[in-house]
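Notes follow once the structure below has been shown.
Every protein chain except one is present and positioned as in the full complex.
Chain nomenclature is as follows: A and B, assigned in order of appearance, with residue numbering initiated at 1 for each chain independently.
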Amino acid sequence: MSITERTLSRSGLLKAGAAGAAGLYLARGGGARAGTFELEGTTLNWLTWSDHYANDQLKAVAKAIAVQGRPQLFSDNADAYLKIKQTGSQFDIVSADGLWVPKYVASGLTVPIDLADFPVSKQLYSIAREFPFWKAGNKYMAYPFSWSTVQIYYNPKYVKTKPTSWHALLDKKYAGKISAENIPTDMMAIAGRATGAKKPYAMTSAQISRAKAFLQELKPNILKLASQNNEVVRALADGSAWIGITNLGTDDRVKDAGGPVVKTAYPKEGTVGFIDSENMVKASKHQDVYAKFINTAEQAPWIAKNFLTNGRPLFNEKAYKILVNTGHGARARRLLYNRPDLALKMTIKGPASNEQAYVDAFNEVFGA
Amino acid sequence: MARDVEVVSSRAGLAKSAYAGWAVFIYVFLFAPIVLLVAFSFNANRYGTFPFTGWTLDWYRQVFNDYQIKDALVTTIKVALAVTLVSTVVGTAAAFPLVRARLPFRSGVRIGLTLPIMIPGLLIGVSLLILFTSVFHFQLSPWTAVIGQSVYTTAFVMLLVAARLQGFDPALERAASDLGANTFNRLRLVVLPLIAPAIFAGALFAFTLSLDEFIITLFLIGGHNTLPIYIYTQIKFGITPEVNALASLLLAASLVLIALAFVIPLVVRKTRQALRPKPA
Partner (left out) sequence: MGEVAAPAPPAPPAEKESVGERGAGAGQYAGFLPAVVLYGIFFLVPLCLIVAYSFWETVDYNVVHHWTLDNYRYFFSVPTYARTLWATLWVSLAATALTIAMAFPFAYWLVRYVPRRFQGLLLLLVILPFWTSYLLRVYSWLNILGPGGAINRFLLWTGLTSQPVSFFLYDRPAVILVLVYLYFPFAALTLYASLERFDWNQLKAAMDLGAPPRTAVTRILIPQMKPGIVTAIIFVFIPILGEYLTPQLVGGARGVMIGNLIVNFFSGAQYTRGAAAALLITGLIVVLLVIFRRSLQVEDAYGSRR
């Protein structure tokens, strides 16, 4: 045998042996049911964002009620919508923003819930239980989680003038210094706001072209389109980006990452914001366990922890009280945690009236 | 033999050092990123970038307690075992007619064989995605991923076994046939035992390929995770240096296995030599 064959077979042999042994051990000791790809208890496949859960939280929930949440991540609501459509009963829970929720329900992909089945919902601000766009008869389409505006964060060391308009970002001296999330629909909406569209999620073709032109001009200034807001934080922290377009709490997170002080700026043309939630997938085979899972996972102590890690406001009022009692009240108030009413004043993220045109326009600017 | 070609000239010495210098650069180039990867697994900074905010073993602790990693590992191994079984059986069976049968369009066959290897894995994943979701209306699962990976790995097994089979001495089979063996026995008692090392190598190669396979699996695995996909999600969605810790562990495991791969035969050989009865 040639040297490669020899190397391959010997180390391959040992690798296979070790892997096989590990597999057997895990299969028996780790609680796997033989012959299937599932683990003990029930597993709920959860299509979500990275800031909706913490590993220790999932572990504790699994221990408490023998239901294991298994997250898979996505960044754009449009991608998640398609995935749920394509994969049938593969996923049990899907996280969704604001006006996407009614679209999921209308397409028969998710099911509204009865909040009476969810005692943990009593911990929420009352306003969160009564969003008009989530009402479905006497049921509620989604379980509310968090909210935030999307605004500009900038590093004052390099960005000498506070950007008060989206057009300020087009300045050539910011070439390759801006980081934003890779969400075509919302980026187009922001561009629509910047070019004067009154309804950023229902633009006419002319408005779409103008928004596209704006993004085209912005493109050389974009360093990277991030998959989650963690990446934007990282870019700001290590200095590769001077400007980030992202949600509340970024300044704290950048500081935690050992990065410089960054400041907020709200462009005068206005911006968009999100109200996100957890939704029960219609085709899910574990609908009976969904309530149990939410009731355990969405308890105030976990939500409070989530706030401290991710810095944007959530809808759990009891968690706010916990934060105040543990000395984080000032930070919570600064980040508008106790003002959930402001959430309704935002232009809430949702699907575009002509989703395809938005995505096409975005793709034609950025490629991929 | 190469080193016999000594040229006595001052420039030769210079050339030799230049080449050696280049080699050193290459090794630094190859290993520096990996060294850094391991170093960052000890970085207390949860965003995994410079600056080093402190030393910690937390990430390693997290790896061992992480349900998702365990889950991904189990799925990865199960998929790899299934893929190995399929590709070894199919690939070995196909190697025989490839070498022995009369084949028209030899060139075409050769291209056709390398096609699954040379075509971007992306294409295999994407085309099977369409097949499963739009035509068959199957649900995506680790089984669809097994099929996708097998398409890729079987070609390798076929090539490896075929290469060995090509060098196989037909006289042996003829002798067996002369002694009365029919086709089945010939295969069972003469051919297969002798090409077993190649089949084995092919199986192991398929296993190794499957363990690290990413792009085809990404499209076809549905709601589950394999280890490469888990690592990719961690990298893409930039969570914590836990992935560095995982990487370091995987690297350490590979190193241990390779070291063993060389040490064990040596030990075996030495023991055999020691145990061999001394000549009178």
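We adopt the following convention: contacts are C-beta pairs under 8 Å (C-beta built on N, C-alpha and C of every residue); 3 or more make two chains touch, one makes a residue touch a chain.
Remember, it's a predicted structure, so these values are computed and weren't measured experimentally.
Undergrad: May I ask which residue of A:66, A:82 or A:106 touches the chain that does not appear here?
TA: Only one of A:66, A:82 or A:106 touches the chain omitted from view, namely A:82.
Undergrad: Thinking of the whole complex, not just what is shown, which of B:143, B:200 or B:232 touches the missing chain?
TA: Of the listed residues, the one touching the omitted chain is B:232.
Undergrad: Which of these, B:159, B:199, B:221 or B:260, touches the one chain of the complex that we don't see?
TA: B:159
Undergrad: In the full complex, which bits of subunit B touch the chain not displayed? Write them out.
TA: Looking at subunit B, the ones touching the missing chain are residues 1-5, 7, 12, 16, 19-20, 22-23, 26-27, 29-34, 36-37, 40, 48-51, 86, 89-91, 93-98, 100-102, 107, 110-111, 114-124, 126-131, 134-135, 147-148, 150-151, 154, 156, 158-160, 162-163, 166-178, 183, 186, 191, 194, 205, 212, 214-215, 219, 227-228, 231-232, 235-236, 243, 247, 250-251, 254-255, 258.
Undergrad: Over the whole complex, note the residues of subunit A touching the chain we left out.
TA: Against the left-out chain, subunit A lists 2-4, 7-8, 11, 78-79, 82, 86, 176-177, 219, 222-225, 237-240, 356, 359, 363-368.
Methods note: only the chains that are shown with their structure count from here on.
Undergrad: Can you give the whole-Å distance between the Cα centres of subunit A and subunit B?
TA: 35
Undergrad: What residues on subunit B touch subunit A, complex-wise?
TA: These residues of subunit B touch subunit A: 45-51, 53, 62, 65-68, 70-71, 73-75, 77-78, 80-81, 133, 139-142, 160, 197-198, 200-201, 204-205, 207-208, 211, 222-225, 233, 236-239, 253-254, 257-258, 260-262, 264-265.
Undergrad: Mind listing the subunit A positions that touch subunit B in their complex?
TA: 1, 5, 7-16, 18-20, 22-23, 26-27, 30, 32, 37, 39, 45, 50, 55, 58-59, 62, 68, 70-73, 75, 86-91, 226-228, 230-231, 233-234, 237-238, 256-258
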